[in-house]
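One chain of protein is taken out of this complex; the other chains stay put.
We call the chains A and B, going by the order they appear; numbering starts again at 1 in every chain.
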Amino acid sequence: MNGLTNRALWAAGGALVLVAVAACTPGGGGDEGGEGGGELVWAIGGSEAQPGGVHQKVAEKWSEENPDTPIRIEILPDEADQQREQQALELQAEGSNFDVLGMDVIWTGEYSTNGWVESLEDVREDIESVSLSGAFESATWGGELWAAPFNTNAGFLYYRTDLVDEPPTTWDELCEMAIEIGEQENIGGYVGQGARYEGFVVNWLELYWSGGGELYNEDQTEVAFDTDIATQATEFLANAEQDGCLTPGFNTAMEDEARNVFQSGDAVFMRNWPSFYSVVKDGGTPVAENFDVAPLPTFTGEGTISASGGFNLAVSAFSDNIEGAKEFVVWASTNEEVQTMLATDASLPPTMESVYEDLSDDPVMALLGEVLPDAKPRPPSPQWNEISVEMQRALFPAYNGEGDPGEASQAVLDFLETTVE
Amino acid sequence: MTATTTAEEQQPAPGGSDKPAKARRREMTETTLGRVFVSPAILLMALVALFPVIYAFVISLQAYTGRLNEGFAGVDNYVTALTNERFWTSLQFTLIFTVASVAAEFIIGLGFALLMNQAFRGRGLTRAAILVPWVIPTVIAAQMWFFMFNVTPGFINSLFGLGDFNWLGQSGWAAFTIIFADVWKTAPFVALLLLAGLQTIPGDVYEGARVDGAKMFQRFWYITMPLLKPAILVALLFRTVEALRVYDLPQVMTGGAFDTESLSILVQQYVVRTPDPGLGSALSTITFALILGIGLIFVNLLGKDLVIGEGESK
Partner (left out) sequence: MSTPTPTAAHQRSEGKANKSRKKKGDQGVVEQKSAAQVWGKSAMLGIILLWCLFPFFWLIMTSLKKGNNALNSPNIFEGPFGLQNYEAVFAQDFHLNLRNSLAIAGITTILCIVVGSFAAYALARLPLKRKILLLGGVLAVSLFPPVALVPPLYELWRTLGLLNTWEGLYIPYTSFTLPLTIFILTTFFASIPKDLEEAARVDGASPFKAFYKIILPLAAPGVFAAAIIIFVSAWNEFLLASTFAPRNPEIAQTVPVAIAAFTGAVQFQRPVGTITAACVVVTIPMIIVALLFQKRIVSGLTAGSVKG
């Protein structure tokens, strides 16, 4: 008998919890959105995806032209890491809430290996024939096309026209000028993305590539890492930090920190993405009227090289409307009007080569047209994140005087070796 | 609510003649009542918290390449985790961070609490002010301190005339700034708990002591502190276990550079950034066990006060 009351009381306790929980159902709920029907959902983040942004305009344009399969944007967070996490959670659960994925150029290998995205081999030709080769390469992995290039990106050298007559063509020249002018004007020299994160890897690779180094061979089956060039690149940064070529705080700067330093007149040179051109121009500081952009220097003084960035559009393998989504990504990637809109509305570098010819009046687009053919994507390997983390762990301390550049190069090589069979 | 009213009715009506039997029955029903009181909480916690722990433990025994499962792995993931030098450096930072920040938070929090417990002009403003740091979301507080400590534009440096001192860009100071931000942010939490503790100390305890002519410090040390001990232990316990899991502050302020990678950052890397569910789960389980071990020391100290202590108070 006692046992019975006991159990009844336990049950009553449980009921209390359930009642308390169920009592407060909010108005919202429901509406998982996106499944079935004709509507497509495009999961992408960044300022361009916000209301009024260019991605919204692209979506509107498509919806007007294709009333049967209109597209709607699900706005992802601002940070790329968080965008990837939200997509990964949905895709890992094989959810059909996203049809089109805004995919950072370095995620291609990971997404395709996980079976999250549809192959676009059947529309390859439409895309390949009009896209910039670097951007196209970033959308392929294992010889197969997994996404349609949408917007690309490349690093610029921003410099002060009131202090520099001709932008430098070699890194050594850049540092000489940075130190000399910096001392004269009592400002810092060169600023870029030196904090320990993905951006630092990009900056370092631009040094390494400009010295002739490579990470892998052409089809990414063998490691082609050159430790001598790598050590040279790291030592260049280490020396630059020592002798005052880099601005104070270089090793904690990301994109926007660098922009602030340059915009407030505290640096002669800055490595940054094109999107900040308009920001500095409209910044209202004296620098606004006294700066220009140039291709990044190299170690040899010949040509230029930049790591490319940007976003490609992939079709979710779990979409309920794969064909519709495919049509959309091909359209967004190859429609001249859409691609032009990216450039004119948001200063996002388009991936369609022909667009640049008509945009040559815009100094940013003109320079991009010049730089992009030589831009290199980071290998979109499934292990890119691991590679990047290892490179940060080895190279960052080495340039900050807490490790040996040679040993750091060796560590990177050793790790790269583990990524190929 | 209805459930507990039922519980009340289960109580036998007081007043019977057989004394020992009545006492025993009361004992029985009190135990039952205790179970009823505890069960909703246990149920709610078990529902949500048990599943991930078991899930992680199961996963930690599997081998993965990327996100693809490759079968049973035994304790391989644990071996990998414990032989990784990164585990030990992040453990070291986490422990330093915990000891330093909890100690500082305790001292400052106690100071705040003693102050808030007093009557003085402007105490309303002071009390509000003390709580401000704590109600700011951690992610934002972390960004704010990053902006303030960063060399450019250098708010802190210009305030104290430190030139281009690179707080976040060198070993040692990077950890210091993270600890500083945490102390600023969380000392009010300690203060609140201790303030509540101080409020339950009866005033005449002091009156008696005052008659004895006890000095202020002695009064504090011999009367306030012992009575405050349970509140102190709870505050220290929860600050410690929180600090051992610190993530946002080092992630936002340094990204883990300059030896400021915490255990949670390491776990995050293997769970999210470079997914290896097996290794990530093993690291989580190790972290969990470690924190639980430290937490249980506190629980034992507390338990003597709370639970066993009831015997002596009779």
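In the analysis below, a residue touches a chain if its C-beta (ideal position, glycine included) is under 8 Å from a C-beta of that chain, and two chains touch if they have at least 3 such contacts.
Just so it is clear, the model here is predicted, and its values are computed rather than measured.
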Touch with the omitted chain, as defined above, among B:69, B:126 or B:170: B:126
Touching the absent chain in the whole complex: find that residue among B:154, B:169, B:250 or B:278. B:154
Could you tell me which of A:255, A:353, A:374 or A:390 touches the chain that is not displayed? A:255
Tell me which stretches of subunit B touch the chain missing from the display. 4, 7-8, 11, 14-15, 27, 30-31, 33-38, 40-42, 44-45, 47-49, 51-53, 55-56, 112, 115-140, 143-145, 147-148, 152-155, 157-159, 184, 188-189, 192-193, 195-206, 208, 216, 224, 226-227, 229-231, 233-234, 237-238, 241, 245, 247-248, 263-264, 267-268, 271-272, 277, 280-281, 283-284, 287-288, 291-292, 295-296, 299-300, 302-303, 305-307, 309-310, 313-314
Had the left-out chain been drawn, it would touch subunit A at residues 16-17, 20-21, 24-26, 28-29, 31-32, 45-48, 50, 74-79, 82, 85-86, 89, 92-93, 95, 153, 254-257, 259-260, 263-264, 272-273, 275-276, 278-279, 282-285, 346-348
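We take it that only the chains that are shown with their structure count from here on.
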Give every residue of subunit B touching subunit A within the complex, in rising order. 1-4, 6-7, 10, 28, 32-33, 35-37, 39-40, 43-44, 66-68, 86, 150-154, 164, 166, 168-171, 254-258, 269, 272-275
Subunit A residues touching subunit B in their complex are 2, 5-6, 9-10, 12-17, 19-20, 81, 85, 88, 92, 110, 113-114, 195-197, 247-253, 257, 260-261, 264, 266, 382-383, 385-386, 389, 393, 396, 400, 402
